[in-house]
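This report concerns only the one structure given below.
With one protein chain held back, the other chains of the complex are shown just where they sit.
Our next item is chain A:
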Amino acid sequence: MSTTTVSQLDKVKDGPWSGGKSPWNLEYGKIMMWFFLVSDAFTFSAFLIYYGAQKFAQPTWIDADKIFQSIPGIAESGQPLVFVGIMTFILIMSSVTMVLAVDAGHRNQKNEVVKWMLWTILGGLAFVGCQAIEWTHLHHQGFWFGRNPATGLEGEAIVEALAPYFTKDISYTAALQFSNLFFTITGFHGFHVSIGILLNIIVLCMTLNNTFERRGTYLMIEKVGLYWHFVDLVWVFVFTFFYLI
């Protein structure tokens, strides 16, 4: 096969998109993981935009500083944002250990991958545990899907039940919308974290089983890593819109 003459037509088909090669230099599964994450980002965006729209549509809203005030086991009230700060730190930390696992996978260091995957799973479990505590706390206060502390009360009792959570005027509807959206959105996020932990455990088992070593590449760690970072990314937004603003 010498290269004496190449017809003009054949030359035209030589670009990155002419077939026969991977124009993005990415493996199929990784591209599909990205596209799934883009679509999932749209879902979370829709949730958070609806939360914003509700805030705009209500004359008053619950004060985040007043509703998230407890540190389980340390302080029952008066400490806004501290507990969620710990949760945020845990999730960022587990994101870092995930990148370190991916990095170890690039160097084909099985033991290092196992070590960092274990830390990542631990971080994920700690986060879900914290969220369970937070949910329990709010549930005890009377917040849940379709209800708030004033559900079933009449007249002045509504004001009394909701006054601790508002700085401005008090609205039963606003408290109810907050309650529904908080549990829906953090619940959907927590569901993603749980799935992420499950995927992490699966790839950890595959690593221990030498599956990737035999395959010659730790690409699967990278794909699951993408999902895990996405979960962290969503939390960054949930944290801002629920706890800060």
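Criterion: contacts are C-beta pairs under 8 Å (C-beta built on N, C-alpha and C of every residue); 3 or more make two chains touch, one makes a residue touch a chain; residues count from 1.
By our rule, contacts and distances are computed from a predicted model.
Choosing from "Molybdopterin synthase sulfur carrier subunit", "Cytochrome c oxidase subunit IV", "ABC transporter permease" or "Cysteine desulfurase", the protein name stored in UniProt for the chain missing from the display reads "Cytochrome c oxidase subunit IV". Touch with the chain that is not drawn comes from one residue among A:S171, A:T186 or A:T207, which is A:S171.
Take chain A: the residues that touch the chain left off the picture are 22-27, 31, 34-35, 38, 41-42, 45-46, 49-50, 52-60, 65, 80-82, 85, 88-89, 92, 95-96, 98-100, 103, 106, 158-159, 162-163, 166-174, 215-217, 219, 222, 226, 229-230, 232-233, 236-237, 240, 244-245.
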